[in-house]
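Of the protein chains in this complex, all but one are displayed in their positions.
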Amino acid sequence: MSETEKTQAPKMATGDRAILPEGARTIPVYIMGKRYEVPETLTIMKAMEYSGFKFVRGAGCRGGICGACPTVYRKAGDYKIYFGLACQTVVEPDMFLAQIPFYPANRTAYDLEEIGGEADAVHALYPEVFRCVACNNCTKACPMDVDVLAYISAVKQGDMAKAAEISFDCIQCGMCASRCMGEMPQFHIGQLVRRIYGRYIQPQAEHLKKRVEEINSGKYDKMLEDLTSMSKEKLTKLYTEREREPDLAPSGEWMPEDTQYL
Amino acid sequence: MSVIIPKKSADEFFEKIKELSGQDIKLCMQCGTCSASCPMSEHMKCTPRKAIHLAQLGMDEMLHEQNTCWVCASCHTCSVRCPRGIDLARVMEAVRQLTLRKNENFIEPSKMTAEEIKNCPQIALVAGFRKLTS
Partner (left out) sequence: MKIKYYPGCTLKYKAKNLEDSAVASLEALGCEVEEIERWNCCGAVYSLAEDDLIHKVAPVRDLIRVKEQGGDKVVTICSMCYNTLARANLMMKEDEEKRDTINRFMDEEIDYAGEVEVLHLLTFLRDEIGWDKVKEKVKKPLTDLKVAPYYGCTLQRPEEVGIEPLGSFELMSGFLEAIGAIPVDFPGAAMCCGSYQVLGNAEAVQDAAGKIISTAQTAGAEALAASCPLCEYNLGKEQDVQIFYFTQLLAAALGLDAEVSRFELNTGNAGELLKRKNFL
């Protein structure tokens, strides 16, 4: 079979499974400059392990959400830099690979209760945000397709809600910071903004406040005491015979017969 | 002031300034209109006219010891008044860039107080960091 001919094997990630689909062929990739032959169905992470590398850092959930395995790669003959998560990106022939397990970035200390909910609290902690030149390299580097420039712009404009919303999918991998001309830690700034948003801006649930007050006032103490001192049999019976909202009950209409704890 | 003979060839320095600013400082006839027009010159150790003279003589080291380019507010008053058509604001930018491009800052954003930052309109921070940090 020629090098360029496609195999019949499904072109999908086999993830962490070492068992390869039948007919999977191998392709050449370059890991830190050295050539390796790896099965074409593997993710970058698995391909590196297949090639003999062992991850002691820079690998976490292996499910595309923890942000520990950002990877930077190039393709032969292409000037562009590509970014991805090593645990999610499937290898391609002639990829040039390197892992970025950690990227140093300024991370300030703050007490969320003390800094308040104003945008200038973020400006004071991270004045370097004003060094943004809108080159957009951050957005291009984001493996989660977050519009990083847009949320940094929102921070500069003082719009915390907008910045929190746009940066929501950030997984703190730090690739934005690795490419930043203004040398700022976008991902830490975004995280601070989301914390401020949650603490000061997001509408608070009124019923939750009321319930917390009730709990603090001791309304449920007696019930809790009864439950903790109950025999296992009695507790099981109580649980299996509990009143349940019918699965198809219209939302907001069903009420239990016993309303004393509502 | 003792006589200092520039180490490097003056031409090399002119060329660098010309490349960065697009301006030919040799055109300057030392009339001093720039210094008289400058709203910041009182706070300069060396006025714009003198700074250009140092540059004309290729005395780049001495020029870098001055604060002229770091006090300049890029207001272009000198640029529009120069009878020789030199855009001095661009020359000042070139001199700043010679330092900034070595990864040296004139002000340190991380050393500013929270109060100072919170008081400033955002454009002050954006503009100040662009002009005074690397």
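Letters A and B mark the chains in the order given here, with residues in each chain numbered from 1 onward.
Convention: a contact is a pair of C-beta atoms (placed from the backbone, for glycine too) under 8 Å apart; a residue touches a chain by one contact, two chains touch by 3 or more.
Treat the numbers as computed from the prediction; the structure is a model and nothing was measured.
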| item | value |
| --- | --- |
| Which residue of B:34, B:51 or B:94 touches the chain not shown here | B:94 |
| Sole contact to the chain not displayed, among A:119, A:146, A:164 or A:177 | A:119 |
| Contact footprint on chain B, counting only the chain that is left out | 19-22, 39-40, 42-43, 70-77, 79-80, 87, 89-90, 92-94, 97, 106-107, 112, 119-132 |
| Missing-chain contacts mapped onto chain A | 119-120, 130, 132-136, 140, 149-150, 153, 156-159, 181 |
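FYI, only the chains that are shown with their structure count from here on.
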| item | value |
| --- | --- |
| Length of the line joining the C-alpha centres of chain A and chain B, rounded to whole Å | 46 |
| Complex contact set, residues of chain B against chain A | 109-110, 112, 114, 117-118, 122, 125-126, 129-130, 133 |
| Parts of chain A lying in touch with chain B, wherever the complex brings them together | 106, 120-121, 123-125, 127-128, 130-131, 156-158 |
